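This structure is in structure tokens; I'll ask about it shortly.
A single protein chain has been removed from this complex, and every other one stays in its place.
== chain A ==
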Amino acid sequence: MAALLLFISVSKKCVKCKEAPAALVIRAGDAYCRLCFKDFFVHKFKAVLGKNRIIFPGEKVLLAVSGGPSSCSMLRQVQEGLSQKANKKLRFVPGIAYIDEGAAIGQSVEERQRTVAELQAVFQATGFPFYILPLEQVLDLPASVVATNPSPSEQPASAYKAAVGHFVETDGSNNFPTPQEPKKMLLPHVQESHTLQQLLGSVKTLTAREELLNTLRQHLLVHTARTEGYSKLMLGDSCTRLAVKLLTSISLGRGAQLAQDTGFSDSRYGDIILVRPMRDYSAKEIAYYNHLFTVPSVVIPSVDTKTVDKASIQRLTESFVTKLQADFPSTVSTIYRLQLHTCFMHISTLNILGTCVLQVFSASCPSLTVKPSTCVTQDQREAAECMYEMVRSRALRPMSAVSVQPGYCCG
């Protein structure tokens, strides 16, 4: 009997096709063979886009690729979905954006060039147009980045269907851009790198620095999308990542913004809509997919690499969620499911709070020795955040800590 049981467990069949031997187990009991796993994975990507009907046929979509496993997996999904042999083809026009944050973590020019070269090879292989943006560019952004541009008029539900029909008729396949010559990344000026490092250095805690970096990154992406004529920005946040982000948001007091911060789409910028199509994949699924189907990804250190758990709230939350997930395998999905029940309070309701901290305090930010324009390009959130840190570091005494905390202002 025991031998029989052993035999069954060794030669476990795929739960889907019930023929091929299983190659991996995703959740307890769900054993998939290689091919069924691929179908499952690919289907999920198309299903999430099909269900939400946010990306219209022929639309230009900018993929934010960091080089990590999740965004590289997303890139592969788009590639596969657009290939001629795919059934239920994706119908949008992709471009790739990569932000080189080497300056933020103090990498040398050589190190940065090496990483960029590695990614350039990956991007070139896709044939999509790509933009390699050093984070320093964020210093030159116009103040209008933070503005909410009017969104193209509200589309009725039937518009999507009509657009698809039109697209199929006109055979949109020739809309695709011809692969262009890759632009050489303009190396940032040493002075600019220095300014960026000074800006990040003026923020005292790693928690605030990560938040600041996050927003700078987002602004650069949104700006690039706007100037290059893209209307959607695809982010590669996985379910695991979003669960961590959700709990971090709660711990930072950003409960009201949680729905937009972690939801499928974020329309706060108006004309550019952020989309998170990888939100149904766990980090484990992505890791297996990348491994089985040799999706290349690049290891890039970030500001919290090689730090202790308590270095920042983001770092602490990440280790808390991953440890709990090991003991209770439903942790990530349970946390993430909460997001589906929340919604965004409209900015108009939040604005009752009055003028944002940004306008009130940016003039009194002497410790930020950067151009005032960069202070303005920071979203209200960061201003509040950096203000908060400054209040602490310079021992200014606010009436109550609550009034200057991040997350207490709009958007």
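Things worth noting here:
Here is the rule we use: a contact is a pair of C-beta atoms (placed from the backbone, for glycine too) under 8 Å apart; a residue touches a chain by one contact, two chains touch by 3 or more; residues count from 1.
Methods note: contacts and distances are computed from a predicted model.
Set against the options "Cytoplasmic tRNA 2-thiolation protein 1", "EKC/KEOPS complex subunit BUD32", "General transcription factor IIH subunit 3" or "DNA-directed RNA polymerase II subunit RPB3", the UniProt name belonging to the omitted chain is "Cytoplasmic tRNA 2-thiolation protein 1".
Considering A:83, A:124, A:148 or A:334, the position touching the chain not shown turns out to be A:334 (whole complex).
Contact with the chain not shown here comes from a single listed residue; of A:122, A:135, A:203 or A:252, that residue is A:252.
Across A:88, A:166 or A:310, the single residue that touches the chain missing here is A:310.
Panel shows chain A; residues 205, 207, 246-247, 249-256, 258-259, 309-310, 312-313, 316-317, 320, 324, 331, 334-335, 337-338, 340-345, 392, 397-398, 400-402, 405, 407-408 of it touch the chain omitted from the view.
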